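I'd like to ask you about the structure that follows.
Only one protein chain is missing; all other protein chains are in place.
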Amino acid sequence: MDFILSVPAIVVGLFAAAVLAYLLTKANKILGALITVLGSGAALAAMLMLKGDINSVQSLGALGFKLTDYGWFFSVLMLLIFFSVSFFNLYWMKKIIHPAAYNFLYLVALAGTVGAFTAKDFIGLFIFWETIVWASMFIIPFGKSRNASVVYYAFSAFGSLSMLFGILYLYSKTGSFDIQYVLEQASMNTTYALVAFITIGIAGLVKIGVFPFHLWLPKAHGNAPDTFSPILSGGLVKAGGFAAFLAVIVMPSYKVFASNALFLGRELAMPVPNYILVFLGAVSIVVGTLMAIKSEDFKKLIAYSSVANGGYIIIGIAIADSLSVGGAFMHMFAHALASAAAFLSAAAVVHRTGTTKMSELGGLIHRMPLTYLVYLIAIISMAGIPPMSGFISKWMLFQSMIGKGMVFTAAAAFFGSIGSFLYVFRPLSAVFLGQLSPKHESVKEAPFLMQVPMIGLSLLTLLFGVFPNIVLRFISDILKTAGLDGLTLNGLVISGTNGQLNPSLVSLIFGIGFFIALIIFIIHPKSRKVDLMDTYTASEFIYTPELLHYSYAFYAPFERLYENAPSTEKWYAALIKKIEEAGQLVSYTFFNNKPRIIVFWMVCAVIALLWGGSL
Amino acid sequence: MNKDIKNLVADIKSRFELVGEDYPKDDQAALDFNSRDIHSVLAYVKSQGFRQLSILSCVDWIKDNQFQLVYIVFNWETGIRLQVRTRIDRSNPKFTTVTSIYPGAKYYERDVHEFFGVEFEGNPDSYKQLFLENWDDMPPLRKDFDSKAYSDRKYPVREYAADFSKAGDKK
Amino acid sequence: MDNTVEKQENIRKGWDGISRFFRANSIWMLMYCTGCCAIELPQAMTSRYDMERLGMGPMATPRQADVLLITGYLSLKTLRRIIYAYEQMSTPKYLVAFGPCTLNGGIYYDSHAVINRLDQYLPIDVYIAGCMPKPEAVMNGFNDLIGMIKRKEANGWKKYEQNKDWYRKNQIQALGELRIKDEFHE
Amino acid sequence: MKEIKLFLGPQHPGMHGNASVHMYVEGDIIKRSYLLPGMLHRGFEKSMERRTWMNNIALIPRICVPEPDTNEMVYAMNIEALAKIKVPERAHWIRMIILELARLSAHLMAFGGIGGPTGLYTAMYWAQADRDRILTIFEEITGHRVYHMYIVAGGVRKDLPKGIENKILDFLNDLESRLPEYEDLVLNNPTVRARTVDNILLPAEVVWELGVTGIGMRSATGQEYDIRKVAPYARYEKVDFKVPTATYSDAQTRMTLKYQEMYQSINIIKQAIDMMPGGKVRAKVADGSALRWRVPAGQVYSAVEASRGEYGYYTVSDGNTMPYRVAVRGASFPQGLLGVEKYMPGHRIDDAPLWFDTMGICSPEIDR
Partner (left out) sequence: MITGILTGFGILLFAFVWQTSLDGINRKIVGRFQKRIGPKWYQQFRDIFKALSKTGVTHGWVFDFGVMMALGGIMATVMFLPVVGYSAFPGMDNFFIFVYLLAVGMLGMAMSSVGSGNPLAGIGVMRALTQMVGYEVPFMIVILGIIFGHNTSSLSELAAIQQASGIMTWNLVKMPIGTVVAYISLLGMLGKKPFETFIAPAEIASGPMVEYGGKQLGMLMIMHEFATFIEVTLFVTLFLGGATTLFGFIAKYFVVYILASLISNALARFKIDQVIKFYYKVPITLAIVQALMVVFLGWGV
């Protein structure tokens, strides 16, 4: 095994590239940004070449690395996202306050992700996990708001502490840090398994932003630098899926907790802890959907949609049969591509117009058609419409939910799926379609190097929508090594519990349909091109395009139905207020600086320790 | 004549200076006042049950060089109708709004302004055009405005080649 | 090159013949009550006369409509909007004028606000007589229109395209400006 | 930008007539709105000054299209008041029949018209079909379906044709038996009720502030504020009828009152046909050619209860062959202009056409 082409080499290389980027950015900003492109690209290439070395073990000093198949899957996905986004760094150097630090942290975060996914033992996992958290925490305030970073850190710290507690607890019981070994041991003992399940599960839930830990997502995603939002949403959030996968599948919680509980005379489809996860996933689908529908900000909207999609992933993993976990993996993959593309198109819009407020934009399709197409493909995938990859994953998840007869979960999922039509359409309509505001008259299409990753991601989304089995075969292998049944794949056909899907056929037929429509369109008389303002206004006259652009309070009648519903935001706000008060008390007693966050988590940690002691 | 109306007019007479009176109908009285009294008269009759301003209109007495403003108020309880009238100078037609007494007068005042050119001070929108658009002549309901001439000038009319009643329409 | 143009021309002609057949029997009118003659349109639409037998029906916006009904007199304010609506309609489009007011001003011949001759401003395909035209007359007028479409005589819109300058001149002479820009129309 | 601008009319399926409501909308709530009238402005008041007293009879019905007879009535009443003419008894009764038939036709149109804004087109078709029969009766009486020019100064133009009474009665009986169907279709229809109950309120204070009359006023105040009762004309004091009222005015109440008034109109016509005396139908206004009538100088205002409220003419004569000035009070002027400006904001765009419809706004009488 050549050390040059190995996981530790990639991680070390990325760290080195980070330092290099920092130094170079001091000299020349563009050069530094170029390093992020080259560094992440090289790492991606290296990781792709490592496909044959799956299950190899290496060590770098005390840290051990093991390239598991799911680790490889996640790493490649991450690297792809980081690589795509890094092109945008070239254009953002002027807008970011500390470009050198940004480039440095960007690559550090990447190194952290790769490291976390390939760590052999829990210590490595935790260190790299923290690397991601810290790196991204420092990047977020480069955007709009420092507060967002605090919120992000508060939640992440909760997740990290929870994980740390779990790791230490399991170490004290099993005497090892090795992930595989520890989880195997844990699965022998229900108590250990429960601790591992809860602690690592919470870390995952926090990271993926599932209710009730979803609050940091819109704050951090909406306020992070425009180039970092796609990383957060497309990439880092998926680390939560990784943790959840560890907790549920790798340590097969679904087997450990398997019970014969009955409900209405029918055996439960899965153990209760998994049901809790499913419930949280379902709630976050509904909450994320409703909040996304309500958002007035382009980026916040996509961020909330990530909450909803995180819900699907968690549900998929928690149901823990091959179809659902396969669906969750596919969904992570599809959503990473789509959400990154959507955020990138948002970034492109920001780059040209300087705002993400949907009510101030409009009609950009006439100036940025390519960005529009990228966003269109992204949302088609996010809404789960064929022929994009999002459809495949949703189909698999639905198959599994219906197969298990999970009425309420499926209802939430259906709601989220239809609700996603609502929120994804809104930016399409408010930002890209509609009337072009006169102040954006001279806006140009995104520059070429920005187009490259956007087109790349879109093509991948399309490719894996038409030929999903390329990915699904690999996912099937992951499932098999994790002890589940593989997926049933025949050629181009995917078989579920109660039906078959041939995405290529669907795409082909859609193509044929489109072709017929095109023919019908062409053979009929040519239309007269008219101006956008030449539109039906009940024969009255109007000259201000903004007054004809319907974008503010788009779903007003729908929003009114739940404007008074209980909100987690308000709950957290009240909580923060209480903590602030308590913190003031503490600070009055002990400290002079503001320690509200630390105090809160200290309290949490103490509670957790007491609880752990009694176990 | 209605007895209520007699009492009412006597009451009004005792309070305000009545310039002229007329009784066109059994249940209707037309009372002329000086323009300075109009607001107090209207406020008074409103307190006497004339809660509705049916219409505010204007008559162009071009020979007297005066505009006559007519406020027609109605008492729904007794069925009595009053024409409260006043005359203002035609060459500088200005009056004060009564929207504080009858809010419904707002658009009647705009209407009178548009068609007669009477300005109502205190009515914020009274100068705006309402019924007409791009009007390029004097207010059209003034007596010295000839609508036929305006129409002939502005809109082409159909010329008939022959006397259509005899020769019939030539195709 | 010439060959393809000729071919296209032939196709267009053949296509025209077929489409006239459909057009004649599917006439959507614009829901625009421009004047008082519109009051008899509901009667023509309901049980007694039932316009839908002819394939006629109301349509919400000018884009979809085939025929613009000028139901009576036109004040300047309406004329401005009618012209806007007419120009928004998809071709081929037809224009049916009701009553004498559209012909020569009718009873409003001396009004300062009502135009006298509509054909100065817009091309009219069919006039329907009567103040206001009875539903029978309305139906008859529509039958005439259908006949004209079949016989390729309803060419008002072509006339309008060809003589646009002349129409424009008249319109501006009456309206001052074609599209009003004032405080109500920002 | 937060606000968008939407137009209800002039060319809009939700707009009856030809006027434009400019609405500034935020989300789906109307924030500001105003009516842009004048699309139907024909300069009636000017044209009437240019025509003789007799010529004007041909002109005036055209002011209000759905219910033209009220115009003829107030115009005739004004001339009669100025010239002190005594109208023959029979003419009063005929006028009443005509006016009530006109009210029926206008109410049927407005009642069925609710089909437009709520989408219940069946109601519209049914009501229009029934209205068509009234127009046929009118045609037989007056010679024209819509513009009758029948009520003239001094009485009516000519006597009722023979046998028309039975036709009218037949129609009325038929309509009376059909009205419950309308009640089921419209008033008791749960989907219509969902749109109209507790929606588009018109409190009594607003009525007084704007000067709303007619059904709007009666539905809010609970008083019998009907000119037919308060200041009777024709022979309304001699027939027995009720004025439906209510104290809570939402869209549903106003529709219900309209519906109940139809019964009352039927009732009045039946009584009138019953009680109608014989005799002359027209008194002479002045000697000589009708085209050279001179009406004594004077200024008079007359009003009648139209289907939408108080409809009045203010007529000024200087003793010449032509009126010196005629001012028209359209019944829906207050709610149409000030009402739209002040009280339409706050409603949703879904309700805007319904607002316009149930407030009984008729654009030609506003524009004149």
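Each chain carries a letter (A, B, C and D) given by its place in the written order, and its residues are counted from 1.
Methods note: a residue touches a chain if its C-beta (ideal position, glycine included) is under 8 Å from a C-beta of that chain, and two chains touch if they have at least 3 such contacts.
These figures come from a predicted structure and were not determined experimentally.
Colleague: Where does the absent chain touch, in terms of which shown chains it meets?
Modeller: Result for the missing chain's touching partners among shown chains: A, C, D.
Colleague: Of D:129, D:285 or D:344, which one is in contact with the hidden chain?
Modeller: Only one of D:129, D:285 or D:344 touches the chain omitted from view, namely D:129.
Colleague: So one chain is hidden, and I want to know which residue out of A:27, A:520 or A:565 touches that hidden chain in the complete assembly.
Modeller: Touches the omitted chain: A:520.
Colleague: So one chain is hidden, and I want to know which residue out of D:20, D:118 or D:142 touches that hidden chain in the complete assembly.
Modeller: In the full complex, the listed residue that touches the missing chain is D:118.
Colleague: Determine which one of A:134, A:279 or A:415 touches the chain that has been left out.
Modeller: Only one listed residue reaches the unshown chain, and that is A:415.
Colleague: Residues of chain C in contact with the chain that isn't shown?
Modeller: With respect to the unshown chain, the touching residues of chain C are 15, 18-19, 22-23, 25-26, 28, 31, 46-47, 50, 52-53, 55, 60-66, 88-92.
Colleague: When the complex is taken as a whole, what residues of chain D touch the one chain not shown?
Modeller: Contact residues on chain D toward the absent chain are 4, 6, 12-14, 28, 115-122, 125-126, 129, 185, 189, 191-192, 194-195, 348-353.
Colleague: If the hidden chain were put back, which residues of chain A would touch it?
Modeller: 263-266, 363, 365-366, 369, 372, 376, 380, 383-386, 391, 394-395, 398-399, 401-403, 405, 407-408, 410-411, 414-415, 418-419, 421-422, 425, 428-429, 433-435, 496-502, 505-506, 509-518, 520-521, 524-530, 532-536, 538, 545, 548-551, 554-555, 557-558, 560-561
The rule is simple: only the chains that are shown with their structure count from here on.
Colleague: On the document's contact criterion, could you list the chains that touch chain C and likewise touch chain D?
Modeller: Touches both chain C and chain D: A, B.
Colleague: Measuring between Cα centroids, what's the chain most distant from chain B?
Modeller: A
Colleague: Between A-C and B-D, which chain pair is linked by more C-beta pairs in contact?
Modeller: Here the pair linked by more C-beta pairs in contact is B-D.
Colleague: Chain A to chain B: how many Å between their CA centres?
Modeller: Measuring from centre to centre gives 71 Å for this pair.
Colleague: Distance from the CA centroid of chain B to that of chain D, rounded to the nearest Å?
Modeller: That pair's centroid distance is 22 Å.
Colleague: Any chance you could list the residues of chain D touching two or more other chains?
Modeller: Each of 10-12, 22, 36, 38, 41, 43, 46-47, 50, 367 in chain D touches at least two other chains.
Colleague: Could you say which residues in chain A touch two or more other chains, in rising order?
Modeller: 539-540, 542, 544, 547
Colleague: According to the definition already given, which pairs of chains are in contact?
Modeller: A-C, A-D, B-C, B-D, C-D
Colleague: In the complex of these two chains, what residues of chain D are touching chain C?
Modeller: 10-13, 16-18, 22, 36, 38-43, 46-47, 50, 58-59, 62, 65-66, 109, 124-125, 128-129, 131-132, 135, 145-147, 364, 367
Colleague: Any idea which chain A residues touch chain C in the complex?
Modeller: Counting only chain A, the residues touching chain C are 528, 534, 536, 539-544, 547.
Colleague: If you look only at chain D, which of its residues touch chain A in the complex?
Modeller: Contacts found on chain D: 1-5, 7-12, 15, 20, 22, 26-29, 36, 348.
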